[in-house]
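In this view, the complex is presented without one of its protein chains, the others remaining in place.
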Amino acid sequence: MSDHEYTPKSKFGKWFNDRLPLLSLASHLTDYPTPKNLNYWWTFGGILTFCLITQIVTGLTLAMHYIAHADMAFESVEHIMRDVNYGWLIRYIHANGASMFFLAVYIHIFRSLFYGSYKSPREIIWIIGIIIYLLMMAAAFMGYVLPWGQMSFWGATVITNLFSAIPLVGEGIVTWLWGGYSVDNPTLTRFFTLHYLIPFLILGLVVLHIWALHVPGNNNPIGIDIKKPSKDTVPFHPYIVIKDGFALLMFMIVFAFFVFYAPNILGHADNYIEANPLVTPAHIVPEWYLLPFYAILRSVPDKLLGVIAMLSAILILAALPWLDTSKIRSAVFRPLYKQFYWILVADVLILGYVGAMPAEGLYLLIARVATAYYFLHFLIVLPVLGFKERTLPIPLSITEPVLGGSTNIAMAKNRESLHK
Amino acid sequence: MSEKKTNRRDFLFTATYAVGAVGVGATVWPMIDQMNPDASVKALASTEVDVSSVAPGKTITVLWRGKPVFIRRRTQEEITDAKSVKMEELKDPEKDEDRAKNPEWLVMLGVCTHLGCVPLNDKGDYNGWFCPCHGSHYDISGRIRKGPAPTNMEIPKYEFVNANTIKIG
Partner (left out) sequence: MKNIIKLLIITIFFFSSVNLYSAEKVEYLKTDWSFKGLFGKFDRSSLQRGYQVYTEVCASCHSMKYVSYRNLGEKGGPEFSEEAVKAIAASFEVNDGPNADGEMFTRPGKLSDKFVMPYENVKAAQAANGGAYPPDMSVLVKARGGGVDYIYSLLQGYEDAPSGMILDEGVHYNKYMYGNKIKMSAPLSEGIVEYGDGTEATVEQMSKDVTTFLMWTAEPHLESRHQMGFKAIVYLIILTILVYFSMKRIWSSIETEV
């Protein structure tokens, strides 16, 4: 990782750095060679870090006023919204921040899918990413329970009940999760504790994620390896810092729109009704970012198999570096894979849509087809494509095609003629 | 790089930093302000107390802003005692009439100014209050007479809204 020796300028700096090389670390991060052809799909890593910090800071300040008890939770949230100075702002930032967090993570994941960022030698970065994603879903699910509205309560009931599908020990596990015979106060208090904890686990994993990234360095839109040192890279500061900053500001404008002008549009009205164990809402739906998995879960008629299908849908991503047999990384040079990629995107959006609809009739049929296709993509299409696909020739370096103004395939093809 | 170009570039970066800093400040402030007393706490900043049942020579304790407030209806003898103390004798010189505008009623925070314990009523060497934690003695005007406390017991803002009711805070 440390390719160059860094000497701090001040005596104190030298003394400190010899004992804890923080200044060397800062220097490494500042100078870190980044491919200069990264496009805006690469800015979402920085955006995600901003989202995590935002959620932690707003979460901390909310936790100063929130009461994790079934009798007082809903009221404490109203207290925050009405009486706490800027409480309404912090609450809306936190709630909409969760949605923005997932929006960013999906773009980030789909960037990796398109450009082959999960392929060797970046498999571990990818797998750590999957774990981060799982933890995000757990944190978001538990966070949603905390206001103790109708969706909080019934969403918790439905999802925790899934564990009863496990043979033999299922019922016991559910009781253990609940701390009782149904979702109630013990469930709420432990969900609050875990919800508070998980973001810090995520923080640690993000450090590992970035550390693992810095070994091979970033992937890039044309997916070729860059030998360091290279004139195809720029130091992270100021080039990437300013670009990430610009992208982050655009992201924040969208975020601000939701927080200030449509703070409840991504949520569910039923969660403004206090939890009632005797009345089930007509349509139990999770938040939008969990809808595709909800659709997969409900598309399988068997309870246990539905749970397995839902989990497999996420875990199969971990196997992706080995399922995708293609030697070429970037979809830019994989015209057939590119088509299947966009079909996958459409498939996931369709799953999200039907996830919000009642699980019957045409919606259920679509959900089943879309679920089957999802697995087909990873288990059949990808392995086969790697062998069968005729890929386009890839450039030798970044600078060559880029000087022509874009990743110009024609130029790449003709590079031999260019170089006499 | 020409002078003009450098200046324009510097201006752009300086302006960006400055505008950015404003945003950071505007974002940080709500995070800090949310720890300040919220509206429901501030609404309870005043308390009204009905003192019609307090007999002369008796003290009641009420809760105000989470702290005890002693309200004593003093007898004529106690008032005379309070007013006759010489300023030189006091660690924290204060005239009784400055502490109790209506001399019959003494309204003060029942918190020892040493380290915050609640002094005991009708105890101590000065016919006032005695703090058992570290032995501070207060007189019948709530002034420190002996012991480690540095100042007299605090007089909060209060007023009689009518003959029977005191509004504290």
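Worth a mention:
Chains here go by letter, A and B, matching the order in which they are written, and residues are numbered from 1 within each.
The rule is simple: a contact is a pair of C-beta atoms (placed from the backbone, for glycine too) under 8 Å apart; a residue touches a chain by one contact, two chains touch by 3 or more.
Only a predicted model underlies this, so the values are computations on that prediction, with no experimental measurement involved.
Considering the intact complex, the chain excluded from display touches A, B. Remark: the omitted chain is touched by one listed residue; of B:15, B:35 or B:161 this is B:15. The residue touching the chain not shown here, chosen from A:22, A:72 or A:256, is A:256.
One chain is missing from the display, and on chain B it is touched by residues 9, 12-13, 15-16, 19-20, 22-23, 26, 39-40, 43-44. Counting the whole complex, the residues of chain A in touch with the unshown chain are 36-37, 75, 78, 81-82, 88-89, 92, 234, 238-239, 242-243, 245-246, 249-250, 252-253, 256-257, 259-261, 263-264, 268-270, 272-274, 282-283, 285, 288, 338, 342, 345-346, 349, 352-353, 356-357, 398-399, 402-403, 405-406.
Basically, only the chains that are shown with their structure count from here on.
Between chain A and chain B the centroid-to-centroid distance comes to 51 Å (mean Cα coordinates, whole Å). Within the complex, the chain B residues that touch chain A are 30-31, 33-36, 38-41. If you check the complex, the residues on chain A that touch chain B are 57-58, 61, 64-65, 79, 82-87, 89-90.
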